[in-house]
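Missing here is one protein chain; the remaining ones are kept as they sit in the complex.
We just call them A, B, C, D and E in the order they show up, numbering each chain from 1.
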Amino acid sequence: MALVKYIDEAQASPRVLAVYQDIKQTRQVESINNFWRALANDPDTLERTWRSLKAIMAPDGALDPLVKELIYVAVSITNGCDYCTVSHLAAARKAGLTAQMRNELISVVGMANETNRLSRGYLVDIDPALLQAASSIGEE
Amino acid sequence: MALVKYIDEAQASPRVLAVYQDIKQTRQVESINNFWRALANDPDTLERTWRSLKAIMAPDGALDPLVKELIYVAVSITNGCDYCTVSHLAAARKAGLTAQMRNELISVVGMANETNRLSRGYLVDIDPALLQAASSIGEE
Amino acid sequence: MALVKYIDEAQASPRVLAVYQDIKQTRQVESINNFWRALANDPDTLERTWRSLKAIMAPDGALDPLVKELIYVAVSITNGCDYCTVSHLAAARKAGLTAQMRNELISVVGMANETNRLSRGYLVDIDPALLQAASSIGEE
Amino acid sequence: MALVKYIDEAQASPRVLAVYQDIKQTRQVESINNFWRALANDPDTLERTWRSLKAIMAPDGALDPLVKELIYVAVSITNGCDYCTVSHLAAARKAGLTAQMRNELISVVGMANETNRLSRGYLVDIDPALLQAASSIGEE
Amino acid sequence: MALVKYIDEAQASPRVLAVYQDIKQTRQVESINNFWRALANDPDTLERTWRSLKAIMAPDGALDPLVKELIYVAVSITNGCDYCTVSHLAAARKAGLTAQMRNELISVVGMANETNRLSRGYLVDIDPALLQAASSIGEE
Partner (left out) sequence: MALVKYIDEAQASPRVLAVYQDIKQTRQVESINNFWRALANDPDTLERTWRSLKAIMAPDGALDPLVKELIYVAVSITNGCDYCTVSHLAAARKAGLTAQMRNELISVVGMANETNRLSRGYLVDIDPALLQAASSIGEE
């Protein structure tokens, strides 16, 4: 029940089509998902979002592509975005996600959501030593 | 400005002390963080939370301990729990987090929060192929 | 799959009917939406919510009615309330929302959700000059 | 208590400096806010975020710049990001926000957060007529 | 670091003062909290919010006043609103909250936040029998 029409490749403007082709080539896929076909109603957002996503999820970073997909799923579950949970689980599967890894991912997400609230419920103060450690990442 | 007094080892009941000692041994640390010292006001919750966290974050799972910490941080940033962000960044640093990895983590968290809302804003339908892929994890 | 029966005008008590009639007159509509028909199971909440909404969304404020609907949609997308997103997009359309405006709205919502987390991820401190500016709104 | 050092113009790499100069020129400001000075620790994210924000918040869109700032503040309040609330209120003030408009903005944000939950609490179904209206934006 | 000046009784307009007096009388308190003193900058919102809160939290309902305060705290912890958590814990204490009840409250809030995400992570379908039961509340 999307609020916009999905734009197929046959109907796409040259600008939209260029993004579609880059998606297909970059991801080595044959078809374009509903997310991009919906965004194509706003070519500016389509281009910008794809360009950002492509850069952020690029395989040449410090984090493994599978790890990035896990992070993506963790946020999506927390926010309750089923579309995003499903699509990034599918991407994670392609990158090697096993059932055991999926189970551990979901259990960590559940635990983090719980302790986030235990911490807020008691208004726990940040330990100076933890702040110091977190602030000195990369300064070894 | 925590809402409870932090319970130090010197004041701890035997039951609380047993948890503290397990934390120190498991994590190879010398002191107990404010989070646990606050939870110690409720020994049931202290025991249960530590037991769950210890099991979920155990190093013998399918996911690397560093990856689990990254997932924890991703959820904590999304929920806006500064205590949790700081403490799990500190744990991630111990597990090998570099500044570049931290930067990539935060950028993925930001991107996921953005596309979660783009997806919701247009009420994008889940692609049957993605649902099928996400539903068949572990069935190769 | 609402958890309560929708209360139609034919079944409505005089108290509920009075609210329904005020909704129809104020909004110049012929029928009552599911939201109000569900709230009618709790006449206190129906009355209070309609009275508050009517006052807040009144056309004689400093903000244009269309702008208020955009703000409403922005919150609803962020919270993942599809009913609210759809109903306030429908109201915004009546107030003049074009497809381009809708696209820009969603892109701003996405961007804000992203930078909210970039800001939290690095625990950025509020600039004194920004705080000073935000604190002196209306004091020119 | 930011987790990274703020990067001043004097210390900035040419790449970071180029972004800083574009920010100053685009916004007609003399100094760079903490948000950008924190992001400068990750030049990729700095560049990408600024480029996206500049495009999305550009004054030549269908929505007025002040309206975009109001939407930004609405999301930031909903997510509880004080930095973002303050910085975008400051930007909105520059764009003409009065105290009365600020008050109305906050009241709409509050109301939307309330009715989002009333709607979820009763699992209200989307009215077909509303879905139809929301789906036909721009199709007049 | 509130974004508005707190309005004291001495400075209050007759309209604001009437609300202040009703708050003091209804709650049997001597002074007005910052929340109301901030809202007083927008008398419409002050009046409406107080009137709604007074009605919803009234002691003559089906739920005990203490139970309502617990619900209020549960929501506030989940949303990360420290002000609200603290002020409604203070109100709950007045209504009889013990330390053990507070501990149980926080543990339920933590657990609910966890299972909310376990449920979303696996996209669990609502059981027809549960939906039927939840839909027939009050129909015995």
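Everything below uses one rule, namely that a contact is a pair of C-beta atoms (placed from the backbone, for glycine too) under 8 Å apart; a residue touches a chain by one contact, two chains touch by 3 or more.
The structure displayed is predicted, hence computed values, not measured ones.
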item	value
Visible chains that the absent chain touches, using the contact criterion stated earlier	A, B, C, D, E
Selected from C:C81, C:L97 or C:A133 as touching the chain missing from the view	C:C81
Touch list for chain B against the chain that is not drawn	1-4, 44, 48, 52, 55-56, 126, 131, 134-135, 137
Residue numbers in chain E that touch the chain omitted from display	1-4, 31, 33-35, 38-39, 41, 45, 49, 52-53, 56-57, 61-63, 67-68, 70-72, 74-76, 78-79, 81-90, 93-94, 97-102, 104-105, 107-109, 111-116, 118-127, 129-131, 133-134, 136-139
Residues in chain C touching the chain absent from view	3, 41-42, 44-45, 48-49, 79-81
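Rule of thumb we're sticking to: only the chains that are shown with their structure count from here on.
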item	value
Smallest count of steps, each to a touching chain, taking chain A to chain D	1
B-C or C-D, whichever has more C-beta pairs in contact	C-D
Mean-CA-position distance for chain D and chain B (Å)	28
CA centroid of chain A to CA centroid of chain E, Å	34
Where chain D touches two or more other chains, by residue	1-4, 41, 44-45, 48-49, 52, 56, 79-81, 86, 89, 99, 107, 126, 131, 134, 137
